[in-house]
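A single protein chain has been omitted from the complex, and every remaining protein chain is retained in its original position.
Chain lettering (A, B and C) follows the sequence in which the chains are written, and residue indices restart at 1 in each chain.
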Amino acid sequence: MFENFPLWPARASTTAGQVDALYIFLVALSAVMSITIFTMILYFAARYRRRQGVAAEQIEGSTPLEVTWSVFPLVIFMVIFAWGMVIYFHERTPPQDATEVYVVAKQWMWKLQHEEGQREINQLHVPVGRDIKLIMTSQDVIHSFFVPAFRLKQDVLPGRYTTLWFRATKPGTYHLFCSQYCGTQHSGMVGQIVVMEPAQYQAWLAGGIAGAPLAETGAGLFQQLGCSTCHRSDTQGRGPNLVGVFGKKVLLEDGRTVVADEDYIRESILAPTAKIVSGFKPIMPVFQGLVSEEQLNALVAYVKSLGQAAPGARPGIPAAVQPAQPKVQ
Amino acid sequence: MSERILSSKLYIGIWATLMCLTVITAAVSFIDLGPFNTVVALVIATVKASLVILFFMHVKYTHERMTKVVIVAAFFFLLLLLALSMADYTTRFLA
Amino acid sequence: MSDSPIAVEPHGPELHGPELHGPELRHHFADVEQQRDAASLGMWLFLATEIMFFGGMFCAYLVYRYWHFHEFAAGSRSLDIYLGTINTAVLICSSLTVALGVRAAQMGKQKLLVVYLLLTLVFGLAFLGIKGKEWYDKYKEHHIPGASFNADDIVKEYPQIPINQQSEQTYFSLYFAMTGLHALHMVIGVGLFSVIAYLAMKGRYNSHYYTPVENAGLYWHFVDIVWIYLFPLLYLIDRKPLK
Partner (left out) sequence: MATATLTQERENYLNQSYGIKSWLLTTDHKRIALLYLVSITFFFFIGGFFALLIRLELLTPAGDLVLADTYNKLFSMHGQVMIFFFLIPSIPAVLGNFLVPLMIGAKDLAFPRINLLSWYLYIIAGLTYIHCMLTGGVDTGWTFYTPFSTAFSNTKVIEAGLAIFVAGFSSILTGLNFVVTIHRMRAPGMTWTRLPLFIWAHYATSIIQLLGTPVLAVTLVLVVLERALHLGIFDPARGGDPLLFQHLFWFYSHPAVYIMILPAMGVVTEIVPCFSRKRIFGYKFVAMSSIAIAVFGFLVWAHHMFVAGISLYSALIFSMLSYMVAVPSAIKVFNWTATMYKGSISFSTPMLYAFGFIGLFTMGGLTGLFLACLGIDPHVHDTYFVIAHFHYIMVGGAVMGYLGGMHFWWPKISGRMYPEGWGRLAALIVFVGFNLTFFPQFVLGYLGMPRRYWDYSHSPEFQVLNVLSTAGASVLGVGYVLPMVYFLWSMRYGKPASDNPWNAAGLEWQTTSPPPTFNFEETPMVNFEAYDYEHIPEPEVAVER
């Protein structure tokens, strides 16, 4: 109907429908409210226009009315708030088994890497119907990953991870925008999300530039950088055993408990002294400035792969590690 | 409105209290009270600040309601800034 | 005075004549009392804005102290607690001389007022001198944030505390921002008091008119209060014996 004059972008993710439903509800509500007010104003303006010999009737006000038009909107507002909250929580809580894609933003491009090792620039290929979780960070300033067709946006910050997840529902090519102002070529920091049928996606994966799976790269780095000398897969290491750590709660030396998520692992590599695991000494060297964002992503992916209950169940995960009891809980 | 003139003895008494509290707060910081070191330090600081406000700045003796309202309002909004900012920072890394 | 209408008596244009009131009363006020009330409220409102000004930094402090407690503790240990305590005492003394100065003004003792104002200036300058010494020490220790920042000495001195140098720099960034802006307020205060001392010497203030002395005093006390908080927050974060 509105082919040349669209009112909303393509609806290509599970979130998009939910957001549009609320949006349409809000548009309708706003229309009703504003039309009511405008009609009243116009009616009063016409009905009570100044006429010779007709004086205005003085009215002080009415507390019941005031209470009505304070409470009534507030109730409606709370409905909107609650509805929005449900959507927000849904779109901000990634499913456990989502396929992960690491995103590194820099002035002015998007660098993406799949779990399987494929790298892409300013393009992301994903299959229809699979949950995709983006783990994003920036090399310089704040950017924002925005896909209008998915109704999703998340700022991408330097120095930490932010995440976003979606499940695409419709094959096609959609805009990827950077929506946080980031300098000269901000408007050039755009790309495409290519949503494909699963079969096509498999073909694309097979035809792509073969790279080692991310976790495997990470495993290599883990050896290379000497991490494995302390973080052993038994209880004898000078550092905590990392098997099964990911996603668990970790008791810290100062009594706090944190969840070992991507950001925690990242911080523990870059600034190990920030959150020391209970029972260990702050002896790990700082890796800030020694590893690139991509290497960091690989290391995080590796540590995460150690956390999987069934090693080898997913592509690219070395099955060599022993499922030992982790030191931390 | 003629300001009430306080005796210099009172001022010197307040001054002596402030000096003592300064020494106490410095000394107490060397004693291990666990998390209460911070609490003690802030309580002492607040007592000192209150003494200055109430006596040196004459707020205890003023008949200006507005002075007190302004002070309370300023601290209230400061508290809002701190509390609502910390609402983000303390919950940011919860799962 | 409550918030009921201030100017209780009607006052016509005949009151505008300068001969009917002292030179201190500005034309648009009904009387000296109204003028003094206005000045006092204005000053307190200004101090409220100052609270929020420092409040922004206290907010930053709170966040980073929460994040980097170890580094804040270590940085705090590296400060000179003796100089810090002495400086707190110096400021409290200056607040006393200010309070006594205002009292002298209230009683119309002009000579005494000048003495107290000069004493305040001495204490204020002493504070700034000691603060300068502390900053100089920090400069020598390479604890000024920036390219030459180096906290190796702190790391070595407190092996028991896990220290990340970058977070240590955050502590010192806040230390310099907070003490620096506080010192700037002190410098402004010293300037203000110099002017007031000069005017007091010329006999400008008496028991009927001393609003500038009073308001400058309020400012000085406020700056003192900021330091009363900065002292424990920066110097006394964690000084208990290390295990």
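The definition used in the following text is that a contact is a pair of C-beta atoms (placed from the backbone, for glycine too) under 8 Å apart; a residue touches a chain by one contact, two chains touch by 3 or more.
No experiment lies behind these values; they were computed from the predicted model shown.
S.K.: So there's a chain missing from this view; which of the remaining chains does it actually touch?
M.R.: Missing chain, whole complex, touching shown chains: A, B, C.
S.K.: Where the complex has a chain not shown, which of A:Cys178, A:Ala215 or A:Val245 is the residue touching it?
M.R.: In the complete complex, the chain left out is touched by residue A:Cys178.
S.K.: For the chain that's not shown, point to the residue among A:Thr14, A:Gln118, A:Gln154 or A:Asn297 touching it.
M.R.: A:Gln154
S.K.: Identify the residues of subunit A touching the omitted chain, counting contacts across the whole complex.
M.R.: 4-9, 18-19, 22-23, 26, 29-30, 33-34, 37-38, 40-41, 44-45, 48-52, 54-62, 65-66, 69-70, 73-74, 77-78, 80-81, 83-89, 91-92, 107, 140-142, 144, 146, 148-149, 151-155, 157-160, 162, 175, 177-188, 190
S.K.: Considering the whole complex, not just the chains shown, which residues of subunit B touch the missing one?
M.R.: Missing-chain contacts on subunit B: residues 66, 73-74, 77, 80-81, 84-85, 87-89, 91-94.
S.K.: Tell me which stretches of subunit C touch the chain missing from the display.
M.R.: 3-14, 16, 26-30, 34, 37-38, 41-42, 45-46, 48-57, 59-60, 63-64, 67-68, 145-147, 164, 166-167, 169-170, 173-174, 176-177, 181
By definition in this document, only the chains that are shown with their structure count from here on.
S.K.: Could you work out how far the Cα centre of subunit A sits from that of subunit C, in whole Å?
M.R.: The answer is 45 Å.
S.K.: Whole-Å distance, subunit B centre to subunit C centre, using C-alpha means?
M.R.: 14
S.K.: Where does subunit B touch two or more other chains at once, residue-wise?
M.R.: Not one residue of subunit B touches more than one other chain, so the list is empty.
S.K.: At which residue positions does subunit A touch at least two other chains?
M.R.: Touching at least two other chains: none.
S.K.: Which residues of subunit C touch subunit A in the complex?
M.R.: 67-70, 162-167
S.K.: Give every residue of subunit B touching subunit A within the complex, in rising order.
M.R.: So the residues of subunit B touching subunit A come out as 93-95.
S.K.: Please name which positions on subunit C make contact with subunit B in the complex.
M.R.: By the definition above, subunit C touches subunit B via 1-3, 33, 36-37, 40-41, 44-45, 47-48, 51-52, 55-56, 58-59, 62-63, 66-67, 81, 84-85, 88-89, 92-93, 95-96, 98-100, 103, 106-107, 214, 217-218, 221, 224-225, 228-229, 231-233, 235-241.
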